[in-house]
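A single protein chain has been removed from this complex, and every other one stays in its place.
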């Protein structure tokens, strides 16, 4: 089995011309596409329709190319489209395709190579979101996917990309839950938080029995070092992608990851790049190495304690611009400065993704 | 003559407690304060009242301490307050005070030290703004201040901080000018552009006779490498501060500057720091050196050609958030990551401040 | 010939369920649909992708229902989707369908009935936009459509709904035009202004020879009383719909219009409703009459002179929220209060649409 990946700049959320060109040129086989991760230029919030626009275009295209229905497209390919291209960020997608067949014999490559698998949780009830039921079901599916990928050790898993479920409920159901003393948590904050804890449990970073409903979005000492979760209102089940390095996979891609200690943590960025074999120059990627860089995935956060490196920030008291837009802009700028690439994928916020005020970082590159 | 400088974090635009503490402790003598440069947490636009709030508080305080009227305060001290603390930026002020007396004998210091002087243009008519009249008057005053500072060479000037005039005019005057074929340019864009060209002319970077009214905000090949100009609606004259290194000044401060080639230009940031004697670690300032860093001043810009490093950005097509806020956030994040300090001063946009899509950077530090 | 119209609330920009239900119920025949006018919940600006999302969904649907290509769909049906559902505005569409065949014998109805026709200008060059070439071509097409509709008098035309062309040009072409002294006007402001003047010329409200390039977006004494024009970057030709009352048409719909003198002009709203036969109660539409109200179309504007009814407004100095969003919110709120209907269509700004600070209003209702 082998993963190929192509980074494609887009001219608008529905621009598929770059993808079509690569398909026409025979470089991407639509039958083999397994996931598409990208940034669209919306606000990343509740009224961001750029993801829907992009989805409609992708579903249309793959439905026509693969002669299957739109629903079958979304069962077959995971689309992880994140809104918010603040600052220098360039809207783009990375298309991952998988070919070959799995084998029980390690690949002849001398190094482990990128393995990628996908899974889905069962559908959640709104009252399960942000509670242990979500954590455990998420962990169960992640473990299953890791096993299927023939990854030797949890340390070889470097990115658990998730779109967390947020089942809808009525105003009345919400009021009833609130009055019962167990208010609904079916929102972005809790769905991301429980998903990240699910990843931490799956990889053995957090013990399931050491946490409870109360820990979620509260005990931030417990966190995942590889999760990257967004959440989508109306989504009934969580969509999961696992990326790691495996001896049983071939190809020329590899992935590495680090915890970000805060939004300015350039040493962790440098270390992640160096772990992929890049030699840095004055602390940044050399221009000649840029073409080897495929995907840069990170989670950002405006530190909820109100300071960064001991000094006050104002992101959380601003009623004109959301902290989600600011923190994406900050981390994207730093990543772009160190890598020289503005086509980076930063999603926010980062509950239980790395330490508070920090996040997670995963980078896919060619060997 | 000697300049002292203190960086003070603020809790709100009208928070003077940090300044008052230093005055009470005898570290700052209000009689010697010559300018205050700071960032306040507004939007940096037309309806940013945080600067007014800050000014009212400063005028009140110095009027009471120095027993002079508010108008005398603003004639004596230059306040350069810039709105917009996007992302990690921490609202702060740097208070510069000047003591001792000028001398014709070079200071005994082995190195040149920070010299700082202020000046004011005459009042402008609205029709002069953004035209050669503004460029030339601005250049004249800068040259005068540079001379007074006993700076040997234009290369020793590292920051020309200006608040550009934007005289008001009525709707009817504007219509009349437009119909006459010479539309009013009395706005932020042109006032900043002409001020920067004035700085370039003063230091010999651009020849006055090589430019005309048409060059202003049009021929961006011509630019200043040390200007940092904001502009204020209603202001009749331009306020100017010149900072450079002089053999005739003493103290423990020095200034250095660079052109920024784009918003991600970390090599220029590194070079500016190294020129001040800092030894970097993994491309960034060492934590132990942070206390020596006094003031970081830069101009930012969302590249008007629509790309950064060859990839599309969306800052100029966004009708929810101004490109001014984005570009300040981008450059501030990069500066904060390299210096480890979130109390940085970035002002935008940068017409004729460095090359298009770039800007200027000046750093004041202790020896 | 007869026009039928259905107002349908939408749950999102791509929600076609209401339309599909009416088609399934046999109330709307997709073959007869001639135009769809609606509001989507974007920002109405350059980065509003809700219109594209809606378009993609409509094109998909009609392409499938009518077994024609997407391009044929847009040649056959005009979609006038305007972003911006500020305040109480409810996202919605009004679907107009046309049936029967034209006749030279006046209809047996005692009153004139709603007639609706569409047309397209030729493709414009970017340098023609905002200049007389655009005015004259727009007027030519409008006159042609009015003739085809067998409308007796220009006074019977009550709405000229347009989507103005904004042909794209490169940064270099823009610079070249600027330097040649004839800067590009291919933007929303000029395209709307020239389109409205085209409508005024077509209906004899303004004489073509009394205006020139200089009049456009400058001499606001000249205006249309029935135009409603938005403009779309990238659109090469202007799309035009004409709605009026004709003796040769049948059905149960009628249209009326008024000039709005300012954004608070409730007397003009009342007069327009009364002209359609509504009896008002305490100055507003009676709840029992609400179902007869089909389409409410208006143009809004934040008065560029800075005051409304002699008092200062702040819409034009706000760098957090665009005046376009404010003025739509203001006029929509007033229309919703008088009609009791929040599914109103307000588009902004209104250069040459009614007097400065005012706009135009057209209402379609059942007899």
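Each chain carries a letter (A, B and C) given by its place in the written order, and its residues are counted from 1.
We adopt the following convention: a residue touches a chain if its C-beta (ideal position, glycine included) is under 8 Å from a C-beta of that chain, and two chains touch if they have at least 3 such contacts.
Just so it is clear, the structure is predicted and the values come from calculations on it, not from any experiment.
> Touch as defined at the start, partner being the missing chain; which of B:9, B:23, B:57 or B:367 qualifies?
Selected residue, touching the omitted chain: B:57.
> With the missing chain put back, one of C:133, C:176, C:236 or C:266 would touch it. Which one?
That would be C:266, which touches the missing chain.
> Pick out the residues on subunit B that sit against the missing chain.
Counting only subunit B, the missing chain is touched by 12-14, 41-42, 47, 49-50, 52-53, 56-57, 60, 320.
> Can you list where subunit A touches the absent chain?
Against the missing chain, subunit A presents residues 43-48, 171, 175, 178-179, 214, 218, 304-306, 314, 317-320, 322.
> Please identify, in ascending order, the residues of subunit C that touch the omitted chain?
9, 11, 41, 43, 85-92, 263-264, 266-267, 270, 280, 282-284, 308-309, 311-315, 318, 320-321, 325-327, 329-331, 333-334, 336-338, 340-343
Following the convention adopted for this analysis, only the chains that are shown with their structure count from here on.
> Quick one: subunit A and subunit B, Cα centre-to-centre, how many Å?
Each chain's C-alpha centroid was found; their separation is 40 Å.
> Mind checking the centre-to-centre distance between subunit B and subunit C? Centres are C-alpha means, answer in whole Å.
Result: the chain centres lie 47 Å from each other.
> So the centre of each chain is just the mean of its C-alpha atoms; given that, what is the distance between subunit A and subunit C in Å?
The separation of the two C-alpha centroids amounts to 42 Å.
> Residues touching two or more other chains, restricted to subunit B: which are they?
Residues 43, 314, 318, 320 of subunit B each touch two or more of the other chains.
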